[in-house]
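The excerpt is restricted to a subset of chains, each kept in its original location.
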Amino acid sequence: DIFEKKQESRSPFFRVVELTDDTEDPAEWGKNFPLQYDGYVRTVDMVRTRFGGSEAVLQTPTTEDPRTVTSQSKLDHLPELRRMWAGYAFSKDFREERGHAYMLEDQIFTERQQAAPQPGTCLHCHASVYVPYKKAGDGDLMAGFEKLNPLPYAEARTHVTHPITCIDCHDAVTMQLRITRPGFIEGIAQAKAAEGFSAYDVNRDASHQEMRTYVCAQCHVEYYFKGSEKRLTYPWSKGLKVEDILAYYDEVQFKDWTHAETGAPMLKAQHPEFEMWAQGTHARAGVSCADCHMPYRRAGALKISEHHVRSPLLDVARSCQTCHRASAEELLDRAESIQERHARLRDVALNSLVDLIDDIKTAQAAGTDAERLDAARQYQRKASFYVDFVEAENSTGFHADQEGARILAESINFSRLGQRALMR
Amino acid sequence: MRRGHGAFIVVMVLFGGLIGLGAFTFVYADGASYMSSDARPCANCHVMRAQYEAWQKSSHREVAACNDCHAPHSSLAAKLAVKGLNGFNHSLAFTTGRFPEPIRITDFNRDVTEGACRHCHDAMVHAIDPVPEEEELSCVRCHVDVGHLH
């Protein structure tokens, strides 16, 4: 009531407990910041949107996978994906991603773990690794990172306890946003270097508004494991665009796997939300991830950031209307019509890719000469990486609609050129 | 549309006045401030602070205070009535904490504001303003930020 409100506005928060650079348990932080904590724990909620969010799917727990609830399988939703990833772990299990609360268990129990042995590197983005890295490196974050990466996943995971927690994004003393992920610290420095900004130190050089995006870009990015040390690497040394990233992989002659049906040297793209966002209108306009996914919320007299990180389309009023005057219904409709146009074109691109795979198989059976087959396989590698880049990106085109359609157009072109290359 | 709501409003206000709580906060939260043409009183409410601070940076800072844009210029009666209605509504909303966020202007108050624009700028804009038969040309479609950012 109103007295309280006049009260509150004078006292932002009470320091109940002392937080240090080693306080990992979010419940501890929650004692000082109950409002943010309440939001944080609600990332267990599972609610669908037309193209995103997540849907609770019940399953009978087994010893390998004790989870009683998971999210819908994208493989069943888009069967073409199995063909695209033939021979790769992703063709076994690939699900709609859900709230942060699940990140650790979903990684531990995905069938992809059985399909192929995974390294400790995986934990970088699925657990609170800041304190564990420091411990493993005797106080040196980078050393700990390098130490855990090569370990077998099962062994590495004994070093971590929580999914993402407060300390992964915040300095415990000042509460300032802070980048804790080696992968991003190195990756963004390379990307900036490509733009001519040398020796970029993100925690020193980034603006406050940039940090509202970078804390998310610690994980919502394309990546690969470099060399036998399985060092986590963000392939940004030539830039963030899809062609820059492909050029990088071609240069270092990297492949994620060999396609089971065609023998093509394949690449897998993963959640390039940051890279796609960077090509979009909102990024142009300086709108950060947090602006939409962690909108401000009034709690009494306080304005706090919504720590229930989720689809903005579940709270259009707070997420969009602060900037857009249109009604909530209208804004939802605008977003969905962008997504719908995108989804239809994505299907065209996936079908084109499947056509190419079919043609290569037929050509192989018919004993077509190696030269043409290799040319076609190179097209498959490109076409597959391009369509995967926008499909793995989780906004169904919203983060950068024109760029998304552009990439799909080029993917279609590569698939069809591959078919053409087999002929003549 | 803008015209002729006066009576209806007065009734609303009287009716509203009977609700003790509302009336109480109306006074407590400095409801009288609704009657002034000074901007500070509006900022009595923290929820109005964003607009207040933005208004201080706006092109209209020197020329128009809140009520110059948010209260009718047609007649004193309508002016007091609308101020009373809003004062009561906002007080009640503020007390119960039940209101949409971000706060959105109501169609009714947008009309009031559109009228305010014309009150001051009629001479300049009546060349571009269509005949009353047609739906109003909306000023804020383009000039939404003149009073404060959104």
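In this document, chain identifiers A and B correspond to the written order of the chains, with residue numbering beginning at 1 in each.
In the analysis below, a residue touches a chain if its C-beta (ideal position, glycine included) is under 8 Å from a C-beta of that chain, and two chains touch if they have at least 3 such contacts.
Predicted model, so just to flag it, every value in this text is computed and none were measured.
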item: Chain-type multiplicity across the complete file; value: A x2, B x1
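The criterion applied here is as follows: only the chains that are shown with their structure count from here on.
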item: Inter-chain centre distance, chain A versus chain B - centres from mean C-alpha coordinates, in Å; value: 45
item: Residues on chain B engaged by chain A in the complex (per definition of touch); value: 25, 28-29, 46-47, 94-95, 97, 100-102, 104, 144, 150
item: Chain A residues within the chain B interface of the complex; value: 1-2, 5, 9, 297-298, 301, 317-318, 321-323, 325
